[in-house]
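First comes the structure, then the notes that go with it.
As you look at this complex, bear in mind that one protein chain is not there, while each of the others sits in place.
On to chain A.
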Amino acid sequence: MKRLFVKGNEAVAMAAIEAGCRYYFGYPITPQSDIPEYLSRELPHLNGEFIQAESEIASINMLLGASATGVRAMTSSSSPGISLKQEGISYMAGSELPGVIVNISRSGPGLGGIDASQSDYFQAVKGGGHGGYHIVVLAPSSVQEMYDLTMLAFDLADIYRMPAMVLADSVVGQMKEPLVPNKRPVADLPAKNWVVRGKGDGEQRVVKSLFLGDGELEAHNWKLHRKYQELKARECRWEAFQVDDADLLVAAFGSTARIAKTAITMAREEGLKVGLLRPITLFPFPEKAFLDATARTKKVLVIELNTGQMVEDVRLSVARDAEVGFYGRPPGAGSLPTPEELLEQIKRTIEV
């Protein structure tokens, strides 16, 4: 297999094409603009459509329309733009529409800055729009994962008929690494017998999220809830690095997990038994992996590039007698922690 040397954002765009996505709708925003730039160049040669929309709101609704016809389609943006897309994401979740949304997140709140940040965790995994729904959230920590998880996002979206988000940041989006452009995996995809197509002589089909009949909306929401339970049972993904003999378990996702891994390797060199549990699916959150790992390892240190978001899900997942500590910094210029800084925190946690 050939190896390429590409940016994380380019890997997302390449994976989308490999996954059969031919429709992209977006609006420029740093630090994700490589994605629309790449696709505006490539999609016209593939009988696809690229639209630079008037806003992120319009982009997500174009995605809604295209997805309703059954094609694979995507949009991408960064934090402030993802906020604008929340209305459409809620409607897509309510209408059970697949579709991939990529968030190369930046720091906030407000206009914030363009630095790497993990402060959109809550927004992504807790349902960023109204109505109490979830979407699939995947957190790549390498260029290879940007590629592989983007393809997985398309499959999970189609299988569960719901939006799927790739949540990364400018570190993973902007860095260049070797990439093996894998072929699209074979997935057992359900037939899309619900798409609007023009009814012909068949039955009318309606894609909607309005349910006004007695009991209709409650039944619909229970159906969505069962889907989320099914996701939790079947689709959790995580990486376990040196956890079997660990006295301390570090939990981190995305770019932060890479720095944590370096710190853990440094700790191991000093004879400290430290391991890493890295959630790859943020929703569904790998609750059982944390419960199992904390059956033995009773100390957990959660590290995030925010002031504490994923730590809440870790606390809900671990064994009752496990202690969960947190180290993080709010986003902003120069906020990326160094491996030495994290090693210091690891040592401090072990000593307590």
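Assume a residue touches a chain if its C-beta (ideal position, glycine included) is under 8 Å from a C-beta of that chain, and two chains touch if they have at least 3 such contacts; residues count from 1.
Quick note on the criterion: contacts and distances are computed from a predicted model.
Peer 1: Which one, "Nucleoside ABC transporter membrane protein", "Manganese/iron transport system ATP-binding protein", "Acyl carrier protein" or "2-oxoglutarate oxidoreductase", is the UniProt name for the chain you do not see?
Peer 2: In UniProt, the chain excluded from the picture bears the name "2-oxoglutarate oxidoreductase".
Peer 1: Which of these, A:61, A:103 or A:281, touches the one chain of the complex that we don't see?
Peer 2: Answering carefully, the residue with contact to the hidden chain is A:61.
Peer 1: For a quick check of understanding: of A:176, A:197 or A:226, which residue touches the chain that isn't displayed?
Peer 2: From the options A:176, A:197 or A:226, the contact with the absent chain belongs to A:197.
Peer 1: Extract the touching residues of chain A with respect to the undisplayed chain.
Peer 2: 23, 25, 49, 51, 53-55, 57-59, 61-71, 73, 87-88, 91, 95, 196-201, 204-210
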